[in-house]
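The complex appears here minus one protein chain, its other protein chains still in place.
A and B label the chains in the order they appear, each numbered from 1.
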Amino acid sequence: MSSPDPLFRVGQAVRILDLGKPGHVRTPTYVRNKIGLVERCCGKFDNPEERAYRRRGNLVYLYRVRLRQPDLWPGYDQHTADTLDVEIYEHWLAAEPRDS
Amino acid sequence: MNDHEHDHHHGAHEPHTPNEDDDVQLTEHEAKFLALKSMLIEKGIITAAEINAQLQLNEKKTPHQAAKMIARAWRNAEFHARMLADPKAAARELGIEVTEAKLVALENTEQLHNMVVCTLCSCYPRSLLGEPPAFYVSKAYRSRAVREPRKVLGEFGVQLPDDVEVRVHDSNADLRYFVVPVRPARAEVLSEDELAALISRDALVGCGVVEAAIGRKLPAL
Partner (left out) sequence: MVERLVSDIGGLPAGEIPLEERRQLFWEKQLIATVNLLTKRLDISLDEYRRSTEEMSPDHYMSSGLYDRRLDGWLSLLFERGIIDPDEHRDRTRNILRDGTRDVFP
């Protein structure tokens, strides 16, 4: 179930979802339910959640999402400009309305 | 004991491989590997010669490959631009074949310090850099580098000014990364080999830095 074109644009605010999916997934727990900005679209890749079980799923878009460290860790020190970039597959992302 | 390794049989036998581990006791895991290797060979899936050939190939993959590439970039602005735009193609210019799907060069600046970790396993651009350092694959680094990068850097002796942004890259899916340290001032006075020698394996994942300027010490008059 992959879109022909990327769903998200560079600079767009996105929320990294927690799909509650058991088994092999590549979305670390520490970034789930966090909001960041799309840094780039990396292209389409074999869905690792299918490949891990020798199933050929559709290709899925992979994105790099940039997060603010203070958003990830309560009590992150005074360096509030520090960031973290993580790679997330399209089905783990949702557009986040920018109204905050 | 074991005097077989001092026999050198040629001809019909597979080439004899010297074993560097003669001073290390055989462990259960090594025995498990040897059992696996013999079964794979007997089944004709791979041969001992192929393992040796692959091993020789792997020996060539060291951080020095990336260090040479970065040194070239520091001495040649056009190559520098090419390396940032397409590091795999730039590596190929030096005869380095990068087999990972995507490789990204993370350039440090005066305002930005990049650091790389794979929290989920040990992803690392092995075809460029060889096997990762012990610290990189340790559970402590994988757990702490994302949460307290500056404290981790401090343990490597890297202190950064407060106005420098630290950006951690979790290599958790399909991209692989290497860090390009800040070009030292007056890098052009050194040769490519001399510059490459300044770039450590630790610096290539952002856990080390390169000196800020070449030749701070003036020659004696």
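Just so we're on the same page, contacts are C-beta pairs under 8 Å (C-beta built on N, C-alpha and C of every residue); 3 or more make two chains touch, one makes a residue touch a chain.
This one's a predicted model, so the numbers in the text were calculated from it and none came from an experiment.
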| item | value |
| --- | --- |
| Among A:L37, A:L72 or A:I88, the residue in touch with the chain that has been omitted | A:L72 |
| Sole residue of B:Q54, B:Q111 or B:S191 that reaches the chain not shown, by the stated touch rule | B:Q54 |
| Contact set of subunit A toward the excluded chain (per top definition) | 20-25, 28-30, 46, 48, 51-54, 72-73 |
| Interface with the unshown chain - residue positions in subunit B | 2, 4-5, 13-14, 19-21, 24, 26, 28-41, 43, 45-46, 48, 50-52, 54-55, 57-59, 117, 119-122, 131, 133-135, 137-144, 146-147, 152, 155-156, 170 |
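Here is the rule we use: only the chains that are shown with their structure count from here on.
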| item | value |
| --- | --- |
| Centroid spacing, where centroids are CA-atom means, of subunit A and subunit B in whole angstrom | 27 |
| Residue ranges of subunit A in contact with subunit B within the complex | 26-28, 30-31, 42-43, 45, 48, 62, 64, 69, 72-73, 77-79, 81-89 |
| Residues of subunit B defined as touching subunit A within the complex | 101-102, 119-120, 146-147, 149-150, 162, 165-175 |
